[in-house]
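Only a single protein chain was left out; the remaining protein chains are all shown in position.
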Amino acid sequence: MVSEKIREHLLRDKFAESLGIELLELREGYAKCSMIVRDAMLNAHKIAHGAAIFTLADFAFAAACNSYGQVAVALEVKINFLDAVKSGTRLIGEASEEAVTKRIGLYHLTVRDEGGKLIASAQATAYRKQEWFGGRGQ
Amino acid sequence: MVSEKIREHLLRDKFAESLGIELLELREGYAKCSMIVRDAMLNAHKIAHGAAIFTLADFAFAAACNSYGQVAVALEVKINFLDAVKSGTRLIGEASEEAVTKRIGLYHLTVRDEGGKLIASAQATAYRKQEWFGGRGQ
Amino acid sequence: MVSEKIREHLLRDKFAESLGIELLELREGYAKCSMIVRDAMLNAHKIAHGAAIFTLADFAFAAACNSYGQVAVALEVKINFLDAVKSGTRLIGEASEEAVTKRIGLYHLTVRDEGGKLIASAQATAYRKQEWFGGRGQ
Partner (left out) sequence: MVSEKIREHLLRDKFAESLGIELLELREGYAKCSMIVRDAMLNAHKIAHGAAIFTLADFAFAAACNSYGQVAVALEVKINFLDAVKSGTRLIGEASEEAVTKRIGLYHLTVRDEGGKLIASAQATAYRKQEWFGGRGQ
């Protein structure tokens, strides 16, 4: 179970807030969130910007890898874009822990539309610092 | 040389515009742009959000891979985050073509602060469609 | 179901053969294989070489993405190494299709030891050529 303190910390994310990203579920090593693609998130080809899709996946990743209350920072993220998305679409981002060692966490991220179609898939590595902002380390 | 038509097309990017990203240089296979980190781009740890840094790199990538007037879409991007950035910092994003085949383009992306310190480095693959919005294909 | 012709084609892989890799299962979009780590596969730190582990994952990937009889080539592979492996260990490599479009296939690859411990995890993109060596395209 993730404490209220940890959840509050994660919701201080200003960039995710500015895109209207909502945190739907949070468990240790797992997070699910949503975002509605708005006109301000489109690219020059008038479809959802890859970077907006990335932001949703990345927020889920940050929530999942920080869910223990231990400060975790992104080392790297590799994302594949699979399908185009129109303005108005509601997207669901999920991050699931594949493996965790003392220092490193590996996460699988997906972004899907409400029909379940895979829009993007990513693999992300977190570096776990010896610092806690909540949870068992405190 | 990149035509005005191509440049105008690239500047229709609403998401880049909403983050105040500016296109500084554009040549075939190369682009350079800038972004000032604002408070609305911070993450829960109060440093520049990885996704905002990604957006700068991704805009440079989109500009570089579409610089021929041939529609190119991102297949995948892999980004490494190397250093934390505070609010107010001006970042420079660059994308350079490493290789291009009929269908595929490979780009190396960097994000640096004004002192030249490497903040993020990425490798990105574009898929080149048989469609043109400007340039030699028209 | 994968035809005998397709299976025979995949088994012509000389590099996989030279490492003693065996194909255990093959379905459309999925493959499972095994490899025993030998002394000749160790690195300077006397543990299994990352490139040997990669080879097992990559063979599973090649089998899965070519399982339709359509020629598919690797565009890129991104692999995370999670744990060290000693000589003598039997490893299991699996590749599963995450998504497939007309031109592109995305695969999730894992390498585990016989106890199920995750040794490496990868995400791989294939480009599907308009050529067939077997299957429905012929």
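Note that the chains are named A, B and C in the order they appear, and that numbering of residues resets to 1 at the start of each chain.
As a convention for this text, a contact is a pair of C-beta atoms (placed from the backbone, for glycine too) under 8 Å apart; a residue touches a chain by one contact, two chains touch by 3 or more.
Bear in mind the structure is a predicted one, so any value in this text is a computation, not a measurement.
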item	value
Contacting the left-out chain in the complete assembly, out of B:S3, B:S87 or B:S121	B:S121
Of C:V2, C:A31 or C:A62, the residue in touch with the unshown chain	C:A62
Per the touch definition above, residue among C:L26, C:M41, C:A64 or C:A95 touching the missing chain	C:M41
Touching residues (missing chain, whole complex) on chain C	9-16, 18, 39-46, 49-52, 54-55, 58-59, 62, 66, 71, 73-81
Hidden partner interface residues of chain A, rising order	75-76, 78, 103-104, 125, 127
Absent-chain interface as seen on chain B, which is shown	78, 80, 82-83, 98-99, 101, 104, 106, 108, 118, 121-123, 125
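We adopt the following convention: only the chains that are shown with their structure count from here on.
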item	value
Centroid-based (C-alpha) most distant chain relative to chain B	C
Rounded Å distance, chain A centre to chain C centre (Cα mean)	28
Gap in Å, rounded to a whole number, between the CA centres of chain C and chain B	33
Distance between the centres, which are taken as Cα means, of chain B and chain A, whole angstrom	21
For chain A, residues that touch 2 or more chains besides their own	78, 80
